[in-house]
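Here the complex is missing one protein chain, while the rest keep their positions.
The chains carry the letters A and B, assigned in the order they are written, with residues numbered from 1 in each.
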Amino acid sequence: MISVRNLRKSFNGREVLKDVSFDVWPGEMLALIGPSGCGKSTTLKLITGLLEPDDGEIVLNSKEIGLVFQGSALLNSLTVRENLALALRERKLPKREQDRIIMEDLTLVGLADYVDSFPTQLSGGQQKRTSFARAIVNDPKIVLYDEPTTGLDPVMSTIIEDYMIELENQLHAAGIVVTHQFSTWTRTAHRAILMHDGVIVWEGKPDDAMRSSNPYIVQFAKATKDGPMLTGTI
Amino acid sequence: MDSTVRKLSNGLHPIDALDKWFSDGVQLIGQATLTAVKTVKYALAGQIDLPEVFRQANMIGVGSLYVVGVTGLFTGFAMSLQISRELAAFGADTSVGGVVAFALIREVGPITAGVMVAGRVGSAIAAEISTMMVSEQIDALEIMRVDPVQFLVVPRFLAALVMIPALSIYSMTLGLAGAIFVAQAKSNIPPDIFLDSVKQTIVGSDFVTHIVKSLINACIIIFFSCAIGLHTRGGAEEVGHATTRAVVWTMTLIFIFNYIVTALSNLHTS
Partner (left out) sequence: MQAAQAKKIVASPFLLFEDWMTVGVGLCGQVGIVIAKTFYYILRMQIDWQESLRQAYFIGVKSFLVVGITSLFTGLAMSLQIVMQLVQFGGESAIGGVVSLALIRQIGPITAAIIVAGRVGSSIAAELTTMNISEQIDALKVMRIDPVKFLVVPRFIGAMAMMPVLSIYSMAIGLLAGMIIAQVVADVSFGVFLDSVKSTIIDQDFYVHFLKSAINAAIVIFYSCAIGLNTRGGAEDVGHAVTRAVVWSMTVMFIVNYVVTDLTYEGPR
């Protein structure tokens, strides 16, 4: 599970996260939504340890974390196979066993034929799926997705969302998905948190979002310009 | 063997690399020449944005002050250290100044300053213009019927024609000062003996050679880094490649043209 308490983080004197607390249970997918620049990616980087918080506490039940980066972040100098092997490196498996896991993993995301391609030879959707395969190759108990569908066409978005749902069922991991794409969080998440101005302003089930009377989620879900989230401050 | 090389190099075989280098080179020289022709045409037609020229002169000149100064100074130190020790051993203390000044003014000074300015200014220009290319700012200019050469290259060219020779002279002066200091400190050659020797050796044409070399450096730096910048497409990775290419090409050409001028000036004197 993931447990976050009173997280604070500033960059160059500007407080991006003021006070953020939430829990994610195994088998649960939490959506972190909010306008661009509200600190969603920063929250993920704090959880993975890429950044240190100024204050607050993060408790994880597993060291094994899978992170799907916004821009895929595959190593361009390595083939798909070598990219996945890098993630498996610590387990020191025999070559044959390692190859078996890699092929199994790639078959899951439908890319078994591309095992010896370089990332630059793949389309955006294929890179994203390779990045998925890399994130889950160690069967992590925590999986984090940073805008997994941003920049993809609607059909590819749906395919990616389906993979996320399937993986969630298989891994039984605690998951967080950061997104501002409506279909992604309503389809994949069990619970959602809306962040604004460094704090959580709404929390609930995706289905409740449209019915809520909370002015923030109403504005965000309906994508109107009238509401408490002023575009000037976003 | 061949397959090992290919595997090692991800397909960048030395022969392929040479071939690509050559065809890229021919294309680049064409692009730089076209940029140069257009630039000179606009400049001669008087279509000049003077405030922008001053801004660029400021960026090129003041922005390079410290790097060119430090490297000029240390080149002077090193040249003087070597030469004064060698010559002092033959009891030729009195000619140290002349030899050091000769080397600094005609050969090492222009090359050092040229290479530093290529690294500092050429790469910055290539980075800036290629970023404008990949973020479609140049496309926006063209849609507004603004010629990027007139808008971007002409002010940089005019500024460089003034600032790069100025930087070169500044570097040479610091180099000489450094040389005098080291000759005194390390080989006990008093500054007035050093300067006497400089006066006896250096003639007006040595300064002409220096200025000619730095003017040529300015043209190479501006036209090649602008041409490379203006022909970049893609993303962040290509901005990096463009900047690297600009550094490599301008430095290599500076070495080549430096020799050509040296050869021509020696032809003239002999």
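Rule of thumb we're sticking to: a contact is a pair of C-beta atoms (placed from the backbone, for glycine too) under 8 Å apart; a residue touches a chain by one contact, two chains touch by 3 or more.
What you are looking at is a predicted structure, and each value in this text was computed from that prediction instead of being measured.
Asks: For the full complex, which residue in A:67, A:102, A:115 or A:177 touches the chain that was left out?
Replies: Only one listed residue reaches the unshown chain, and that is A:67.
Asks: For a quick check of understanding: of B:36, B:115 or B:138, which residue touches the chain that isn't displayed?
Replies: B:115
Asks: Could you tell which one of B:29, B:43, B:67 or B:166 touches the chain left off the display?
Replies: Per the contact definition at the top, the residue touching the missing chain is B:67.
Asks: Against the chain that's been left off, what residues of chain B make contact? List them.
Replies: Residues 5, 8-9, 12, 14, 17-18, 21, 55, 58-59, 62-63, 65-67, 70-71, 74-75, 77-79, 81-82, 85-86, 88-90, 102-103, 106-108, 111-112, 115-116, 118-120, 123-124, 126-128, 130-131, 134-135, 186, 235-237, 239-244, 247-248, 251-252, 255-256, 258-259, 262-263, 266, 269-270 of chain B touch the chain that is not shown.
Asks: Can you name the residues of chain A that touch the chain not displayed here?
Replies: Contacting residues on chain A, toward the hidden partner: 45, 48-50, 65, 67, 69-71, 73-76, 86-87, 89-90, 134.
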